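Have a look at the structure below before the remarks.
Only one protein chain is missing from this complex, and each of the others stays in its spot.
Think of it as A and B in the order they're written, each chain with its own count starting at 1.
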Amino acid sequence: MARLIMFAVLAVIILASAVFCVSTKRIMRAATALLFVLFGVAGLYFLLDYTFLGAAQISIYAGGITMMYIFAIQLVSKRTLQGLSERWLGKRTFLAAFIALVGFGTVILVLLKNEVLRHTVVNGDSLSNEVTMETIGRNLMTADKYGYVLPFEFISVFLLACIIGGLVILNNKKKEESK
Amino acid sequence: MFDYAFLILLLPFLSAVVLGLFGMKMPRKVAGIIGTCMLGTLFVLSLYTAYHYFFYTGEYTAMGETFNVTDGRLANGTYPTVTVFNITWLKFTELLTFNIGFRLSPISVMMLIVITTVSLMVHIYSFGYMAERDENYKFEEYEHGFQRFYAYLSLFTMSMLGLVVATNIFQMYLFWELVGVCSYLLIGFYYPKHTAVHASKKAFIVTRFADLFFLIGILFFSFYVGTFNYDLSVNPGLVETLSGLAKNPHLTWVLPTALFLMFIGGAGKSAMFPLHIWLPDAMEGPTPVSALIHAATMVVAGVFQVASLLPIYVQFGAQEQLHWIAWIAAFTAFYAAAVACAQRDIKRGLAFSTISQIAYMLVALGVCFYEKEHGSFYSAEYLHHGGLGYMAAMFHLFTHAMFKALLFLCSGAIIVIIGSNFKEYMGGLHKYMPITNICFLIGCLAIAGIPPFAGFFSKDEIISACNALPGVEGQALKWIMTLVAGMTAFYMFRLYYVIFWGESYYEQDPENRRRPQEVPFVMWGPLVFLAIISITAGWIPFGHFVSANGLSYDIHIDWSIATTSIFAALIGFALATWMYAGKKQPVADALQRTFPRLHKAALNRFYIDNAWQFFTHKIVFRCFSIPIAWFDRHVIDGTFNFMAWGTQEAGESIRSWQSGDVRQYAVWFITGTVALTLVLLCLI
């Protein structure tokens, strides 16, 4: 029961922050709202006893990515941050709302059609078996059936490529200027 | 022995290529000299070939075939048909191949002489004619396009030679079209002149229209006979095939139809009624061209074609068609002679005279016949009745080429001096142009058939040939031809008098008008040369060289017929003298006033051109061309326009989707995803 209440609280935080995030006219506030959404999602992971995942969410998302956003926002001019979204009650807003509602309706339809999703209720005990760090480490570093060494290595190379790519993209302008 | 013969085609071709491609880079005179030298060589080669062909004694081989000849004749008394080379160009079936070759037969050798002689004279003459002159007729510079002119002349000579030495009918057709193209190019030589452009188009379209029938005829022939060959003496298998075809009751129509269709092509080229309309207009071309192409060589291609096919006509059941040809030609001869009597333009007058004279040749061919009961086609007796016309036609072709070229070149000389084609600006020129006067007179006497000039002999043979045709038909044709002979004398002397006698245009106002004078040597030289041939050509024992079956035939004058025709010619001559010799022409003017309609009709060529105009504009254009054009514009163009319009409109409407607006793309993407999910949900 406590978990359900926690879930409800987290869900409210997430949804409220998300709605605020997409509706505010100030980009910095949007970024801040995103931070709360990310915290909320991290909370959900804790609720599911995925502590490592929750920690990763907070450190990478909340700590890393959001910071990056804030830096980026600071780098681009303040003047252009005005008029962030379409006029309220504009044509595009209605379109977006319509699509979002129809899409959500489809999702609900999927839920209603799916017996498994609808009726599965898991008892609390099975939720409290935390995934140990040892398991995570082994899984990430083995190449067995449930081993993820290949994607792990891929991700590391990918991140390296992104770092280099980002630097190259940002450097482009300087080269042009120096010419 | 005739191994060099390929040069006869190659030399003019090379000269045409060189002059055509590099002519503009060289001085005008050099281009002319190249062309003329080439033609001089060709002339010598032709004479040499003719000499060897007709007078050689001994043995020679060509294409692996051995000919043992005495004075050019084989043991059976005929001249051999020598195929010098024959290359397969296209192979349709095992039997039906398209060859390009070189074949010497008596008529093709004769044509070689005619073509190269006239062409050489024209080449030399053009140095004088195609030149810009100042007020005092002093030479300034050769005309613009002089090199082009010589290139065309060379090309024409090549094509015409290729036509006469053709080994098969398809090669003949190929070169036939080539001479048509050359004629088109040369008629339109002065292309800034509208009339020249129209005339060239008219000539091309009319002859091309006729050639369509020629092609259909060839297709008929080759489909049923299985070959393009037509020479019976060289292709022994052909005789069997043709007689089989003529005997087959279901296919008797094939040969007459094919041959007559081919004749329609010949009628187009040889300007037979009603396809003659292009020839008078073709006089828009330079006069040397008229002399070469539209008097001496190209226009007799039809005669040459019928003559080449004559053995097939008479032996394989197409005699009736041959007589049709005779009647068409007889009518044309009369019609053209009548029109020629009223022309103001001297070149057009000569053009109608040409039509009339070519018709003479075709009448001569048309009265040929062959009856098995009277002995073999290859007997000497045949030449005295049924085969006489063949010899007469070829003889007339030969003499006519000479004296008509002479007359045209004379008229060219007059046009150079006067600067106009119309008789009103001439008159009294005998004082100023004595040499031209004499040459023209010789030409007139020759064409009128006054002995001992060339035309007398050949024309007499033609009338004899008509006489030889049994029955009323032959007699009728004979009298028509005699009448036309008289008309010929009349209109030629009319022309002669109004040009050289009568009231001088210059003397009416000597202060302001240019004084005529004699043309330079480069022009009167060829005139004199041709005049000499015109005088002497009649004495050539022509029947000895060319006859229907190759045997020797001694021409003898049938004085009962000759007297009539001389009489007719003298009447025509006397009438012309009476009407036109004086300074004033009261009789002619009175006649013109008495029969204004007739005169006007004759002047307008009896409205045949208008009839064609009506036919093409009102019937062909309105009933066929306009609906086709409508269909083309609306249905075919419409389809494509619609496709283009549809594509453009579709593009235009899709264009806005490709906006570059990422958010719009996202909208579409999500819409698509949701739609797909819904579809999947419905399916589950």
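Rule of thumb we're sticking to: a residue touches a chain if its C-beta (ideal position, glycine included) is under 8 Å from a C-beta of that chain, and two chains touch if they have at least 3 such contacts.
Convention: contacts and distances are computed from a predicted model.
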Chain left out of the displayed complex - its UniProt protein name, from "Glutamyl-tRNA(Gln) amidotransferase subunit A", "Elongation factor 4", "Xanthine dehydrogenase family protein subunit M" or "NADH-quinone oxidoreductase subunit K": "NADH-quinone oxidoreductase subunit K"
The missing chain sits against chain A at residues 1, 3-4, 7, 11, 14-15, 18-19, 21-22, 27, 30-31, 34, 37-38, 41, 44-45, 48-50, 53, 56-57, 60-61, 64-65, 68-69, 72-73, 75-77, 80-81, 83-86, 92-93, 95-97, 99-101, 103-104, 107-108, 111, 116-118, 120-124, 126-127, 129, 131, 135-136, 139-140, 146, 148, 151-152, 155, 158-159, 161-163, 165-167, 169-170, 172-173
Chain not shown, touching residues in chain B: 658-663, 666-667, 670
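As a convention for this text, only the chains that are shown with their structure count from here on.
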Centre-of-Cα separation between chain B and chain A, whole angstrom: 95
Chain B-facing residues of chain A, complex: 92, 95-96, 99, 102-103, 106, 109-110, 113
Within the complex, which stretch of chain B touches chain A? 663, 667, 670-671, 673-674, 677-678, 681, 684
